[in-house]
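One chain of protein is taken out of this complex; the other chains stay put.
Just so it is clear, A, B and C label the chains in written order, and each chain counts residues from 1 on its own.
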Amino acid sequence: MRYLPLTPDDRQAMLAKIGVTHIDELFRDVPADALLDAPVDLPRHATEMEVEAAFKSFAGRNLPAGEAPFFVGAGAYRHHVPATVDYMLQRGEFLTAYTPYQPEISQGTLQALFEFQTQVAQIFGMDVANASMYDGSTAAAEAVLMARRVTRKNKAIISGSLHPQYIEVIRCTTAFTEDVTVVNPPALSGVEELISQIDDDISCVVVQNPDFFGNLHDFTKLAEAVHEKKALLVVVVTEVVSLGAIKSPGEMGADIVVGEGQSLGVGLNFGGPYVGLFATNQKYVRQMPGRLCGETRDADGKRGFVLTLSTREQHIRREKATSNICTNAGLCTLAFSIHMTLLGEAGFRKLAALNHARASELADKLSDIDGVELLNESFFNEFTLRLSKPAAEVVEQLVEQGVIAGLPVSRLYPGNEELDNLLLVAVTETVSENDMYALYYELKEALK
Amino acid sequence: MRYLPLTPDDRQAMLAKIGVTHIDELFRDVPADALLDAPVDLPRHATEMEVEAAFKSFAGRNLPAGEAPFFVGAGAYRHHVPATVDYMLQRGEFLTAYTPYQPEISQGTLQALFEFQTQVAQIFGMDVANASMYDGSTAAAEAVLMARRVTRKNKAIISGSLHPQYIEVIRCTTAFTEDVTVVNPPALSGVEELISQIDDDISCVVVQNPDFFGNLHDFTKLAEAVHEKKALLVVVVTEVVSLGAIKSPGEMGADIVVGEGQSLGVGLNFGGPYVGLFATNQKYVRQMPGRLCGETRDADGKRGFVLTLSTREQHIRREKATSNICTNAGLCTLAFSIHMTLLGEAGFRKLAALNHARASELADKLSDIDGVELLNESFFNEFTLRLSKPAAEVVEQLVEQGVIAGLPVSRLYPGNEELDNLLLVAVTETVSENDMYALYYELKEALK
Amino acid sequence: QEELLIYEIGDTKTSGVDLPEVPEGHSRLGGLARTNEIGLPGLSEPEAMRHYTRLSRQNYAIDMGLYPLGSCTMKHNPRLNEKMARLAGLADIHPLQPQSTVQGAFDLIDTLAHWLKTLTGMPAVAMSPKAGAHGELCGMMAIRAALDKRGEERTIVLAPESAHGTNPATAALCGYTVKAIPATEDGRVDLEALKQALGPDVAAIMLTNPNTCGLFERDIKEIADAVHAAGAYFYCDGANFNAIVGKVRPGDLGVDCMHINLHKTFSTPHGGGGPGAGPVVFSEALAPFVPTPYVVAGEEEYTMVEHDDTGDSFGRMTAFHGQMGMFTRALSYMMSHGADGLRQVAEDSVLNANYIMTSLKDVMTPSFEGPCMHEALFDDRFLKGSGVETLDFAKAMIDEGYHPMTMYFPLVVHGAMLIEPTETESKQSLDQFIGSMRHLVDKALSGDGDRFTGAPYHAPRRRLDETTAARKPVLRWQKPEPAQAAE
Partner (left out) sequence: QEELLIYEIGDTKTSGVDLPEVPEGHSRLGGLARTNEIGLPGLSEPEAMRHYTRLSRQNYAIDMGLYPLGSCTMKHNPRLNEKMARLAGLADIHPLQPQSTVQGAFDLIDTLAHWLKTLTGMPAVAMSPKAGAHGELCGMMAIRAALDKRGEERTIVLAPESAHGTNPATAALCGYTVKAIPATEDGRVDLEALKQALGPDVAAIMLTNPNTCGLFERDIKEIADAVHAAGAYFYCDGANFNAIVGKVRPGDLGVDCMHINLHKTFSTPHGGGGPGAGPVVFSEALAPFVPTPYVVAGEEEYTMVEHDDTGDSFGRMTAFHGQMGMFTRALSYMMSHGADGLRQVAEDSVLNANYIMTSLKDVMTPSFEGPCMHEALFDDRFLKGSGVETLDFAKAMIDEGYHPMTMYFPLVVHGAMLIEPTETESKQSLDQFIGSMRHLVDKALSGDGDRFTGAPYHAPRRRLDETTAARKPVLRWQKPEPAQAAE
């Protein structure tokens, strides 16, 4: 076994030193009838070649997004990641390090986290960000829990234009506590009357920008109304690249901003691992969940970084902790931060502009097709089309032509007939002119 | 430009500091009419995405060996390389380091070279090895030049079973000096009368094991005859994995052993970069070409390693140097050495046994086909078949069926009709039962 | 040379990425264009390469040496797994692309599920939890859903004092109150005390086995029986599964659910704190309540069920399907070891820990008698009178070239030092470590106190002021005041 350094001789010598003759004497506390006397019924160990063959077989039965005109978004976006990012992630010093609880020998991870926190706070227009959560959806649920802690109220109003799986996660996470979550129906038009729902009992309002259907919103007025009731405005961002083009939630008055950071550095990965972004304002820092890295000095007076404010966390505070979370998305924060550092503000803005321009171009083109109606007044890099046929059928039809046309909204809203003809189309910088033409042509054919 | 850190502002500030106003003032020594005033006629800079698209297009028009039943060897062999090897090669500390002329900050490269030299010497059964040459063929030419220096004689006898491209390289390298190279005709049978050709004028005899046609040889008697005439026996090994199974050239009395190390760690790479192995006995060390790493101590008495015996080399000795070489195959030596270290003697022997067993199995299977004759009495992992049709035609026919059947010997011996029907077939551990069956079936069909 | 922050190196105009020119077109941003400067610094690619390379070199990592962090299972991370995870057919697929185009991915998930179920002897598994603590939450939510379906309102969860902090935190998220069960002298759950604590208000017990003292709970089956008899469920914290994988199936012990940290037992990289993955295996009793989504193998193809029609599923824990990238790595690790190799993993991890325990027990003070499982627990009695604390001792290990062991956990012994070598350490490596530890004990007891209280001396940083960091938190870079900047 290539990964197990002990030789049979080593094992004998070590057992002798310990003073036993057989390894099972060390398992003496296991009930005798529960100690297996043979390997379980699974294949024996495999060579590298065999493992590679197996995984090439798994991989070979999937269609990579990069090998087709590809337009699915809906909370996970295919962006180009510079080769430098992945090289750096693979360095053993980052890849195989533990959580930086021993700061003297973890400054690499810690300084990168400090930079990450600053970047996230800036992108969101907020004071501070944590060192990341599992992903955007769980971060959204944590935001609702945090709003309850801050406001000591337990009713959350959830926009109907929030990503439906995010809604499910919030519902699930708060199901067994005293929270009340009011979830609005999907707001296709981009207009949703939230202000009128705000009352003295609410802890927060949760909205998304760009919303699930791609519409853009200015939440400034909503924020004012929420604050009037001493509640918090939680803004969710599932496409962080949008913030290179549009006003930040912080500028609109958000109190908590959470997001999915997958777009930068991380890749698609069939849904995970991703990286949850979480930012808030200074006054709420001690109610924030998750890890935090802070600046300090060492015994020689040199600047250094440490994990801090851990009295909020489960390993110290146990059942009173701000969350049960005890990891972050460490390596994904690094991917995010390196990609962001390579882009810089200029590159980030250009990337966003490029996404928007491509999406605009495609939206115009597709709108020309008979049987296609663009629902969005505004959008960033994703928009919703109403087709003259059920979108799920059209998507399956286009798969046969090698085009992945987008997400039929019905997949996430089964049983809602009103939504059956809606197709959500995302366009990033990785989409070429040829890809767009392929979609245009095939969609036109399919709707004939 | 992502690779150029200077900003326009930086450039202005720096020009000012230097005291010029335009960059071309720094090019003032260039004849005015030779200084281009615009970029040359080539495309402008490209994004990562564009470069990736271009290379995917190049790559997409080739058939990777791993995607077909594949049986070409002839001096380059497809072996499986553990993932650890490539990870380590990519570490910036190895990848982006220079030649270790400053040993205090190059111990990583140097110790790895010292270990490499020892491994190569052991594999070949020789006293010492250098830190590598460009590849096996140039190493073979350097061996002939070295034999001339050692013996002060200039006539080399080259076996007709030496890889034909190696013969060409030796001929070319010695074309303009006073060397005489006697090249024998190809010895298909595996029997070649070399001893009778040895006279007092020869500097060396150059042979290969396993030879180009796959035959194995015991050179013990040849070595004795060569030594009697105060000449050197040079043994070439193009498949280093064979030495996990067969007696080393050192054990047979070789004076210089050179080889192609590509089989371990390096991969196919369409012919390069590869790694030339070069070993000899202690007494000839100062006539050896190429870099050498040696053990020593630092000012604190700690063991350390340095490049040594550089008085043999061109940067010191100029036209009297042992060679004009001033690089080695640095990173490829590391790949070779890591792969060898992972294998260890047990793994190396098992790998060799596996190659031999697979090749035996296939040789038996193919011999059953009407119109196929196995020429080899002995072989390691490669053998020669005489087909009932020209091999080049058969190979092209099998390409259509997705099988890369081996090398038609005629490709390297054009115009030698006697060889037109010969097919050289290599089998390594990467060849599966299915691959072998595919070749068997398609070859049988083609020869019907 | 100290490494500056990106904010001190780069500026907002520099970029290390080339992008195509942006075509003209009218904006659809609805008047929401971002106009103010964000302040994000860019670095050219060479600068970025140096910055992060230099930062990385300030980290300790498994690739550099022994990482004896008890409870964390810091084992070798094979690069084969990284290579597999980067195959385009696995890395470059979207969670919501048509199911017909990701059948291989579903097969992979289903295969991993089969391995996990077989190794644990449990009939069901939830794949989506994102990390160990998320898996705990998943398990406890299933328990709560099952009890709710039974119409029972139980309010208490039992957990031993030595439990991981995530256990009570998780129970609280499910609306439960945690009650501690005491331990016996020999570091195990007090069965009698447990039986007394059980009652109609108890929803579940949360138990780590092997426990956080590195010991196997001998009475595990009696505990399970008693819990079940009281109508409660048995949640097992699988953090220490590495000690028994392939040797003992939790399903045979009466466990109802258990999370599995793929980043511990199955070697997905820790990555400086994540991402992890925490699939949860379930007994028949809890299987109906698993969260969405899950893969179902049909006759001809796989289906990812994203909406539960039974009404029993307690819901969705995360968008999309879970940590696919970690699934790939874990399955690659598992297939590489096979049933035989995984069994050897458990044996060697236990052997290595006992070898350390035996080799140090004459100079350090093991907290409990008898063989340990895959980690060796010591307390600070051996330091008594030396003036050296557990923390100092651990920091001095840094100067010897090691990462410190886990300190002050579990809380049940004084000045705890929990050492887990894992099975991927060679005997040579263990002997060197033992030698270093014995050397340090010798120095501690011979009055060489400065070596400890000032440690580390040979690290990228000396000891850091964590108190000030927490009192006056500086959690992000701030642009220096203009006055300063002008200086």
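The criterion applied here is as follows: contacts are C-beta pairs under 8 Å (C-beta built on N, C-alpha and C of every residue); 3 or more make two chains touch, one makes a residue touch a chain.
Nothing here was measured: the structure is a model prediction, and the numbers come from that model.
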item: Which displayed chains the unshown chain touches; value: A, B, C
item: Given B:41, B:193, B:370 or B:417, the one touching the chain that is not displayed; value: B:41
item: Residues of chain A (touch criterion as defined above) contacting the omitted chain; value: 1-5, 7, 45-50, 82-84, 86-87, 92
item: Positions on chain C where the hidden chain makes contact; value: 1, 9, 18, 44-47, 49-50, 53-54, 57, 63-65, 75-76, 78-79, 336, 401, 424-426, 428-429, 432
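In the analysis below, only the chains that are shown with their structure count from here on.
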item: Rounded Å distance between chain B and chain C, as computed from the means of their C-alpha atoms; value: 46
item: Residues within chain B bordering two or more other chains; value: 2, 48-49, 82-83, 87, 92
item: Residues of chain C touching at least two other chains; value: 11, 13-17, 19-20, 45, 49, 53, 78-80, 82-83
